[in-house]
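Only one protein chain is missing from this complex, and each of the others stays in its spot.
Labels for the chains are A and B, by order of writing; each one numbers its residues from 1.
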Amino acid sequence: MQRTTMDLWVGLFVMAGVGALLVLALKVGNLGTYSAADSYTLTGNFENIGGLKVRAPVKSAGVVVGRVTDIQFSTETYDALVIMSIDSRYQFPKDTFASILTSGLIGEQYIGLAAGGDDAMLKSGDKMMKTNSALVLEEMIGRFLFNKASEGDGNEDAQKN
Amino acid sequence: MTSEPLVEIKGLNFSYGERSILKGIDMTMAHGKVIAIMGGSGSGKTTLLRLIGGAVRPSSGNVKVAGKVVHELKRDELFLMRRKMSMLFQFGALFTDLSVFDNVAFQMREHTDLPESMIRDLVLMKLHAVGLRGAHDLMPAQLSGGMARRVALARSIALDPLLIMYDEPFTGLDPISLTVIGNLIRRLTDALGMTSIVVTHDVQESLKIVDQVYFISDGVIAAHGTPDEVRGSIAPFVHQFVHGEEDGPVSFHYPANAYARDLKLEGSFA
Partner (left out) sequence: MPRRIVTGIQGIGHRVIDSVWRLGYASRFFLLTLLKSGTSLRRFGLIIRELYFTGVLSLIIIIVSGLFVGMVLGLQGYETLQRYGAESAVGTMVALSLLRELGPVVAALLFASRAGSAITAEIGLMKATEQLAAMEMMAVDPIARVVAPRFWAGVISMPLLAALFSAIGIFGGYLVAVILIGVDEGSFWSQMQGAVDFRYDIVNGVIKTFVFGIAITAIAVFEGYDASPTAEGVSGATTRTVVTSALAILGLDFILTSFMFRGMG
């Protein structure tokens, strides 16, 4: 085989391989729209995070604006400390409300941000004060049954009187 | 050229584990000569070449090439020495992934900074010396056994070595190629002023071209001398070897127990 032909093929091969990596990174990995490089960190304490996992999306108005980077248990407040990385193109007011939501009935859990009206913006490392825990299905069912039961008790009492 | 011999071997012993291959070999090989080392298969001839090339270490004794003890050299010193010697392997050992041209150019490209145009001239000259200038484009797979051997010869003289060792250069060649290779060895040795050591058991062909013959049998030198001395020798081993007789000092039978005992015939008679 001629040297130049071989070089040509190897060049094409390397270009195709690198091209495939780029396609994977940009088209599939969505690196183009979300990059960990220019982002800032926010934290929030949640009473119960339910099934929230590291890497879960952080959305505002349905748009992905960041990701959960770490979840820890706080021994001071005995609740969950969630650390998230937010795209620095998106700034949120100080009184932004963070809640753990579920996409669909049994879908994955994510953090939803609802912007408040404060003029001051959240800075990197800030803690969001207004948080709302995950809705845990078992707790909801438990509460529902408890309510039903206590309603029943009330009726019995009424009949006695 | 110095009067000191190029290769000097003193009291050389070599063994694989407990099996001793060479026992107390002494040899001297002068500049500009063709020396044949002959002996039966498995008599340690190839091992001797490997010892001269520094591929294996002697158990005792030493090999001196150009005044230096080979097994005492460090790896880079050994590599430096090997640039002055080359070895022609049994079937040529051409690099199958390189063309004839690239095979001959291999050492020039690895060891020198010569410009490509000069390498081209040198390679064509070397190939011309073995009569294969026209074959420089071929791949080794396209060559016949004799041609491959000639290309390997051209490759081994690429850097004008002082010493070439040939490991069974005549094996598997037709009579014409055999004569061609034999004459090439003689001619190149004379033209380039190098020394050739030919390990072979092809008696008739090598006696025509060499200056000196060593016979090795059972790890010792059984006889040595010029071709004429060897032809006229009445030493039983040499006579058997030169004339290719079946029985003699080298017996047909490998040492064994008594025949009758091996066949378990003894018991029935006892």
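The rule is simple: contacts are C-beta pairs under 8 Å (C-beta built on N, C-alpha and C of every residue); 3 or more make two chains touch, one makes a residue touch a chain.
Please read all numbers here as calculations on a predicted model, not as lab measurements.
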item: Residue of B:63, B:94 or B:143 touching the missing chain in the full complex; value: B:94
item: Sole residue of B:71, B:111, B:128 or B:243 that reaches the chain not shown, by the stated touch rule; value: B:111
item: Touch residues of chain B, complete complex, unshown partner; value: 53, 55, 79-80, 82-83, 85-87, 89-91, 93-97, 106-107, 110-111
item: Where the unshown chain meets chain A, residue by residue; value: 1, 6-7, 9-10, 12-14, 16-18, 20-21, 23-25, 27-31, 33, 36, 53-57, 64, 67, 108
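Methods note: only the chains that are shown with their structure count from here on.
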item: Centre-of-Cα separation between chain B and chain A, whole angstrom; value: 77
